[in-house]
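Removed from the display is one protein chain of the complex; every other protein chain stays in position.
Residue numbering begins at 1 within each chain, and the chains themselves are lettered A and B in the order written.
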Amino acid sequence: MAKAAQRAVASAAGNTAKRVGPLDGRAKRTAMVSVEPAPPATRISLRAGKDAVPALSKALGLALPDRPKTSASKGSRTALWLGPDEWLVIDQAGHDMLADCAKVKALHSAVDISHRNIGIVVSGAAAADTINAGCPQDLSLAAFPVGASTRTVFGKIEIVLLRTAEETFRVECWRSFSCYAFTFLAEAARDAAA
Amino acid sequence: MAGTYRIAGKGRLTPARTARFSFDDQSFTGIEGDTLASALLANGVHLVGRSFKYHRPRGILSAGAEEPNALVSIERDAARKTPNVRATVQELYDGLTAKSQNRWPSLSFDVGALNDLASPMFSAGFYYKTFMWPKAAWKSFYEPNIRAAAGLGVAPDQPDPDHYASRFAHCEVLVLGGGAAGLAAALAAAESGVRVIICDEQAEFGGALRFETGTKIDGQEGWAWAQATAARLAAMDNVRVLPRTTAFGYYAQNFVGLVERVTEHLANPGQDLPRERLWQVRAKRVILATGAIERHMVFADNDRPGVMLASAARTYLNHYGVTVGKNVGVYTANDSAYAAAIDLKKAGVEVAAIVDLRDNPTGPVVDEARALGIEINHGRAVVKARGKLRVSSMVVQPKNGGAERTIPVDAILMSSGWTPSVHLFSQSRGKVAFDDATKRFLPGKYAQDCVSVGASNGTDTLEASIAEALSAGEKAAKDAGAKAAKAVKLNAETSEGWTGGMLGAGPGAGADTTVKAFVDFQNDVTAKDIRLAVREGMRSIEHVKRFTTNGMATDQGKTSNMHGLAIAAETLGKEIPEVGLTTFRAPYTPVTFGSIVNHARGPLFDPTRKTPTHPWAEAHGAVFEDVGQWKRAWYFPKAGEDMHAAVNRECATVRDTAGLFDASTLGKIEVVGPDAAKFMELLYTNPWEKLEPGRCRYGIMLREDGFIYDDGVVGRLAADRFHVTTTTGGAARVMNHMEDYLQTEFPELKVWLTSISEQWAVIAVQGPNSRKIIEPLLEGIDISDAAMPHMSVREGKICGVPTRLFRMSFTGDRGFEVNVPADYGQAVWEALWAEGQKHGACAYGTEAMHVLRAEKGYIIVGQDTDGTVTTNDAGLDWAVGKKKADFVGIRGMTRPDLVAKGRKQLVGLKTRDPKVVLEEGAQVVADPNQPVPVKMIGHVTSSYWSENCGRSIAFGLVAGGRDLMGTTLYVPMPDSVIEVEVTNMVFFDEKGERLNG
């Protein structure tokens, strides 16, 4: 939402709200792994039946994945399959995806959750080990290849996990759980690097 | 030489690398690679502990995890004191400090040893029978004193300063045990390329190769092969090698718990290293290579320090270069003790005699012992060990009776054979089967995808074990999906082949004796105790176990269970399989709470949820209260204010001018789709179809049973879009409840639900000046009364960012709730605060919010309701759509009991004395003078001091309450009876004029 936010700033003549994220300024880096908050992004929770998928894919400019535990990316956008009629779509350039979806007549629900979720990027050779401190998923490349995504658990919270590269994951969680998620990941990073 | 019992040239340690340590404040020197046990033995120390019940002096029995006696406390500093550490497992590090346990004033003179003299009193079942009277004394007197006298080490009294880690791991093949069989299996599996994890509880892999001599695998000496193989496995990308790691629990679907001791062996562990790491491993196939454990002989005073397992003495000699004595005796019914005698004799240690219970032992080891000139007494038994703090001699007698002969010794090595370690197999729910030929329980019917190999499978020779392990490893990898397997071949040879063994008590510890021939060392259970249990009527081994506590100590009877079983079977006149085996349970060895809790301590114990405006509230001195996982601002005290004063001021200020309140924690759900209204009709009691877009309604949700489940204000943003709010505590369960009905009862509805609780920060601006505060910051929303009446919702911008602005009130005054995207919450709050300052507004917390809503008679679901309150009970029937044909709870609410007369109803309660504030939860009675038991007709649900009303106010759930308006009821308290008048629930602005005031 960085750009959208900037536009908002421009429109309200100096009387605009400043954006404050819960993980601003936090980072954990070891020789084996780094844990950092992801920059702000726009996100929608997209719900639709099979019949609406082609139109929505066209409007969003990327093919919504239809297989469990997969995602699709194009440009700044990534669509994560979360359930048979549910996608989390993230636009890291902050484009307004609600407007894109509004053009689609086919039955669907698009809800803005840009601020509901916080992204945390875990990268490095020990990234999978770090996440496996609290996540019971098999994160081998065979079971969880690049592009794999799923909702799952991490310690005592729910997360959405996306593998963006062999050694890079994006962890998404709800805003108020981000402090817990980050603190846990940072502690796990310390152990995974040990 | 570190220790006088160290034999030059023996063992695998490097003598130059010494490590200093202390035991009971006495300084000693050991060698790196020692265990505490081997280092103590090297210094001639056998006495290391006192027993649990009788406080008998105890030494070191074993050289491994099965140790029942040598439990010590390891003390790094004041906070790092670990009790009950097995000295046989604790690796030595420079500066290690160990203390003995369960003795006072000292290890060699322990007052508690009086228990030993008085032991005829303390036979099995003694506690059960003796301390039953007077009953009350058990808790206050008997139990505390028994606990103080009988015991293990003392837990540290400071918080644990170390941290612990956890890891979920997945593999195709998990190998439990890193002896020859485990290593071979892991190698075979690993060569196929699948993921392999192999763990062993020891610091080094090799298992029994640690003490065996003359083994050759793949052309290498056995131990050297083991080290090379472990290194080879560790170098493979697909293998994880975990030494110092105990598999403690085998759970469903090949889920195995491992605990890795990361720093217990280090003198100066780094800051970043966790002390222990819990591994939760999911394996497609498990290979159990858990080995076997040697059993002791059961004879009188077989617990004296210096009496130990033959394999342990052999381990101390061959691995650590330590002899356990200068003149040792051997008592056995098995060949393996001969090997120990032979090794010691060859190392120059006197072997006084081998006493073999068997009549005519034969075989290579017997011949070799004889050739070395060791005296062999077959058909004889050791009937007693003499010596107290250290064994001094053994009394030998022909096994069928006859003249006794006393042989001076300073150690007795014993073996009655080997018990396959089927613990983990049994935990996997596999069924063990008794092999009558070898008198041992072996893996029988498997319950999971696992296989046992080597000694734990009853495979006795090294050659056979390795062959079995290789094929098991290869098959496991294949079954788990390996594509191509490169067959691994290993030649193995050994000079040893053992036979023999016995179960139960030896001669001299027979049925008519009263001697202490220990079966279970750790719990002080003797052969006599087990016989007594049978005499007392215990028939099942499970009952014998509980009556005697045999096998119930922290070692879980690794050395004792089979003996106990055999004695019980003999006494019962039954075969062993008929008596059965007790169940093996996790953990295999004790596991620390630290490793189980691992990361979940301090800030990670439970998530602490904070709202977007939390930093502002913190900076402005808010006192927070916990609401579930949330931190909510409770009140904002100014200098010199207590809670009462702050809340009074906040309540008054809101009604005088305005107040800002953080309502972000409310649950929020966006309901979207053409059937959204239809869905809302089914989930809430209220009608929704006719609610205009842009308007709000207070909704009530029931469960199917007809009771109130949740409530909240719902705004209709568009024909097909609702913004639903729930209670803070109900957010998650309401979402689940809605999804449940949508997915499984009303799947035909075209509607979707999305949680938006955390998308929006919610700032309530309440009070007569609320409009003036918000107005200057808005863009595109007309909030005049005409354009935006009470209970409406608009979308637009505030402070340049999107908002969903609700006009609604939980105070009864004019009010708004400003929803903004969460990251803007803090900034918008600050802007509103700045505007508010111009009008003298305050920030108010949850306490003032509660008071203000109570003044207006608004309920809080979960406080004024408890899951058994109907809409009628709560006086909310107006919110139930009378014309509706269906909604969740429509049938439940007409159940006979829910419409019966005399149900508890929510009413207002005013104390006669306006200054008296009732206690929430206090009971309400009609007649305070009635005889006990007093009939309670209700209770207080909410109660506050209301500064705005100038008196206390309260709600109560009172039977038939609405028919009691104006009557006097009573609230009995410990020191007085409070008179209350039943009233309606609105205490302030009864006409509701202030909503537009």
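Going forward, a contact is a pair of C-beta atoms (placed from the backbone, for glycine too) under 8 Å apart; a residue touches a chain by one contact, two chains touch by 3 or more.
We adopt the following convention: contacts and distances are computed from a predicted model.
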Among "Succinate dehydrogenase iron-sulfur subunit", "Taurine transport system ATP-binding protein", "MxaS protein" or "Sarcosine oxidase subunit delta", UniProt-listed name of the chain not shown: "Sarcosine oxidase subunit delta"
Listed residues B:Asp24, B:Glu368, B:Glu739 or B:Glu979, member touching the removed chain: B:Glu739
Candidates A:Ala17, A:Val35 or A:Leu82 - the one touching the absent chain: A:Leu82
Which of B:Gly270, B:Pro747 or B:Gly966 contacts the chain that the document leaves out: B:Pro747
Residues of chain A in contact with the chain not shown: 68-69, 82-84, 86, 136-137, 150-153, 158
For chain B, residues in touch with the removed chain: 251-255, 280, 282, 284, 428-429, 445-449, 704-705, 736, 739-740, 743-745, 747-748, 885-886, 890-892, 895-896
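Throughout what follows, only the chains that are shown with their structure count from here on.
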Length of the line joining the C-alpha centres of chain A and chain B, rounded to whole Å: 32
Complex interface listing, chain A residues touching chain B: 5, 8-9, 11-12, 15-22, 40, 45, 47, 85, 107, 109-117, 129, 132-138, 140, 143, 155-157, 174-177, 179-180, 183-184, 187-188, 190-191, 193-194
Complex contact set, residues of chain B against chain A: 163, 165-170, 195, 262, 270, 272-274, 277, 280, 282, 599-600, 603-604, 606-612, 615, 629-630, 670, 672-674, 750-752, 754-760, 777, 779, 797-801, 820-828, 831
